[in-house]
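Note that one protein chain is taken out, while the other chains of the complex remain in position.
Chain naming follows the written order as A, B and C, and within any one chain the residues start at number 1.
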Amino acid sequence: MKKLINDPNNVVQEMLEGFAAAHSGHVRLLGDLNVVVRRDGPVNGKVGLVSGGGSGHEPAHAGYVGAGMLDAACAGDVFASPSVGQILAAIKHVDSGSGVLLIIKNYTGDVLNFELAMDLARENEGVSVDKVIVSDDVSVDPSARTAGRRGIAGTIFIHKIAGARAEAGGTLHDVKASAETALKNLRSMGMALSPCTVPATGKPTFTLPEDEMEIGMGIHGEPGIKRTKIMGADQVAEALLSNITADMPLREGDEVALMTNGLGATPVMELYIMHRAASALLKDMGVAICAGYVGEYMTSLEMSGCSLTVLRLDDGLKSLLFAPSRTPAFVQI
Amino acid sequence: MKKLINDPNNVVQEMLEGFAAAHSGHVRLLGDLNVVVRRDGPVNGKVGLVSGGGSGHEPAHAGYVGAGMLDAACAGDVFASPSVGQILAAIKHVDSGSGVLLIIKNYTGDVLNFELAMDLARENEGVSVDKVIVSDDVSVDPSARTAGRRGIAGTIFIHKIAGARAEAGGTLHDVKASAETALKNLRSMGMALSPCTVPATGKPTFTLPEDEMEIGMGIHGEPGIKRTKIMGADQVAEALLSNITADMPLREGDEVALMTNGLGATPVMELYIMHRAASALLKDMGVAICAGYVGEYMTSLEMSGCSLTVLRLDDGLKSLLFAPSRTPAFVQI
Amino acid sequence: MKDITPATLLGLVEALADTFEKEESYVNELDSKVGDGECGTNLRKAFRTASDRLNAKPPGDAGGLIEQLGMHLITSAGGTIGLLFGVGIHAAGREVAGTSQLQAADVVRMGDAAVEAIKIRGKAEVGDKTFLDALVPAVTAFSDSVNNGASAEEAFGNAVKAARKGAEATTGMVARRGRASYLGGRSLGHIDPGARALVLALEGVEKHLTGT
Partner (left out) sequence: MKDITPATLLGLVEALADTFEKEESYVNELDSKVGDGECGTNLRKAFRTASDRLNAKPPGDAGGLIEQLGMHLITSAGGTIGLLFGVGIHAAGREVAGTSQLQAADVVRMGDAAVEAIKIRGKAEVGDKTFLDALVPAVTAFSDSVNNGASAEEAFGNAVKAARKGAEATTGMVARRGRASYLGGRSLGHIDPGARALVLALEGVEKHLTGT
């Protein structure tokens, strides 16, 4: 395990200290709770947005705290949900009386901790709290035979859409409605070439032979839908996009946002080569790409691979997506 | 070699096509020359800024093309300088009569190609062209025994400073003067944990035993100043910063910008842990960090490791650094 | 069986924290087969933190202490297993709030309350390959034994045996809840780490309360 860290048990706290130091104009830490909040928050009259999850997915979620997106991000241990206590503190902090929306990635631990915090905040603190659960990963069978589809990089679009609606003065109901519209139009799928190693365990999360890749791999190394010999970028894009469009058919004339997300160790060059391939496939279908995002938005430590996310847009979503935002990892003018 | 590419010989062109597709609001390609230019350029009356270099350092340099930074970026083959022809075309394209400044990283190939293009543009095209050469890497002996210090991640600060001065209406002489002031106050140093593989050769650029790192490694895998057993992040930061401050002593009360740059495969988490360590060391010296930048600014394909860059600021540099910019990889409000 | 006093319980919680410290890597190893390999770490941290917090301000009655332990696990654990153990313990404690001298009949109600709360939160059923597949048989065995006139000690012994059997049986199940469910059929042949951890916990309780 070759890592630029100190004590593996302190990675989250030290990371957040570095984060707060780098972005002190945007954010600050809430005590020693591993919760990042807007420097200028709570914003009076605005619906508060709280997200978070296991660490190791940086810049998610702290990088999306700021004007036009989240009010707080709760950081759990590496790949482990944050605790109810952290989430509750975040909810209480961001609430300015207009209520709080939780944006939860669909993993058992995350859902349990966020929902419990929601219930406690409602019952004990009288805060009006609601939630949306992001499950954009089409590589999981969504039936009752599983914990349901996972939340992956598409989550950032939900931060953006809900954040813009909240910033524009939407009520809790409005903000949730916009997020849910986006969720219905959101699909993602990832793939991996090589694993990552959680600092505390020192062992790779999975193994892949030197000539194989896994299509549908999750952001913690959860199994995908198939292992294949290494394919070219164009074929990989085709494999991911065909699963996405099988689940959410796109028609000629549809407008979408396309995100090509790196998992941590993939060269920026390769992300653009993937983005080219995915863009070309969409264009071939007559689909217009109104916005392209290429980079590391939701990583898995040093996993190598990428995910594609498609958000189908209507006029409402478009104006929310294009609204300005000013956060450490997502600045739009 | 596990890579998300198609034909290794087409990586640069395909990458640029993906780049232009993703950022069509900001940039476009100049014919099939592998030159990226501002969508809204050439900007009338503004000094044109041209940079570039070998590919594989994405988002450098195309990611810095846009309002407030570069007007054109020339992309060579992976790790090979762009050609005189590309640079000359870029110079001719961006010149709107106010002259052109070339920002060159100090490598023999880059300097030769940019200087030759400069001479040809002057002689044959009558364009008024000048240059600055970035050599911020303190790990190289700057004496006549070498090709001189290499240009690494600090180059992005030069793009920003010169770009802001040009955007503000500075003359070619002004823009060069600002860039040179910044150069005098700019130092960087990098380190690597593991190598990268150039697609066309398929071989790692160097090898490092599983328990060793190299301090001072260049962005193409050029040798550094020492190999050591793996150290903790705090010690690595100390090793890099002490070389930087030995070369550019910092005094209590000095103000700086600090960049912690990832080389491609380093998890964002680790970059923040490094940034924390470097910030703490600077604060201990009484140095104020006015701006922190953490992320992938100048990569080396999938090399793992990072570099630290310190830009010492005066009021002039501060206002240029903080001026707005709007480019694919560097948005500031 | 010892009297279940607050002091005994505080000792028990510390003993459980020690157990999960000792068994951390074993449980992680099981989790790495079907999950993300940190179930043991989650439990070690959860019980250690809960134990520290309880000791800092221990409630005066057994029921209250158990409820509080549950709430500490719920609020501080993060992850899945610590929180769900907490949900069960919290519901069990609430069931006997104010009681300082627990009887076997109280323990029966506690078990039922725990199972119900865990099912509501986690939306899992018996057969989904979770620690419920060890807990539910244990609760049933305890109440059956008590109904058949066994001593609390005997009944608890039977509960532990049933939990062991139930945990073993998860090896033959396909996971339908939690991270393991992404594996589909590939989860077959591996024991559920949470179920195994529950057995370790019950063995810890047995050892602490009966001295065997």
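The definition used in the following text is that a residue touches a chain if its C-beta (ideal position, glycine included) is under 8 Å from a C-beta of that chain, and two chains touch if they have at least 3 such contacts.
Everything quoted here is computed from the prediction, not taken from an experiment.
Novice: Which shown chains does the chain we cannot see touch?
Specialist: Even though it is not drawn, that chain still touches B.
Novice: From the list B:Ala90, B:Val134, B:Val198 or B:Leu311, pick the residue that touches the absent chain.
Specialist: B:Val198
Novice: Of B:Gly97, B:Pro223, B:Gly286 or B:Pro324, which one is in contact with the hidden chain?
Specialist: B:Pro223
Novice: Using the definition of touch stated at the top, determine which of B:Ser51, B:Ser81 or B:Asn243 touches the missing chain.
Specialist: Hidden-chain contact among the options goes to B:Ser81.
Novice: Which one touches the absent chain: B:Asn6, B:Ser51, B:Asn113 or B:Ser178?
Specialist: The single option touching the absent chain is B:Asn113.
Novice: Name, in rising order, the residues on subunit B that touch the hidden chain in the full complex.
Specialist: Touching the chain left out of view, subunit B contributes residues 76-77, 79-86, 88, 107-109, 112-113, 115-116, 120, 140-141, 144-147, 150, 198, 200-201, 203, 205, 218, 220-223.
One rule holds for everything that comes next: only the chains that are shown with their structure count from here on.
Novice: Based on mean C-alpha positions, which chain is nearest the centroid of every protein C-alpha shown?
Specialist: That would be A.
Novice: If you average the CA atoms of subunit A and of subunit B, how many Å lie between those two points?
Specialist: Each chain reduced to its C-alpha mean, subunit A and subunit B end up 29 Å apart.
Novice: Just how far, in Å, is the C-alpha centre of subunit C from the one of subunit A?
Specialist: Each chain reduced to its C-alpha mean, subunit A and subunit C end up 32 Å apart.
Novice: Can you check how far apart subunit B and subunit C are, centre to centre, with Cα atoms defining each centre and the answer in Å?
Specialist: Each chain reduced to its C-alpha mean, subunit B and subunit C end up 56 Å apart.
Novice: Counting only residues that touch at least two other chains, what does the list for subunit A look like?
Specialist: None at all.
Novice: Would you give the residues of subunit C that are in contact with at least 2 other chains, written as numbers and ranges?
Specialist: Residues: none.
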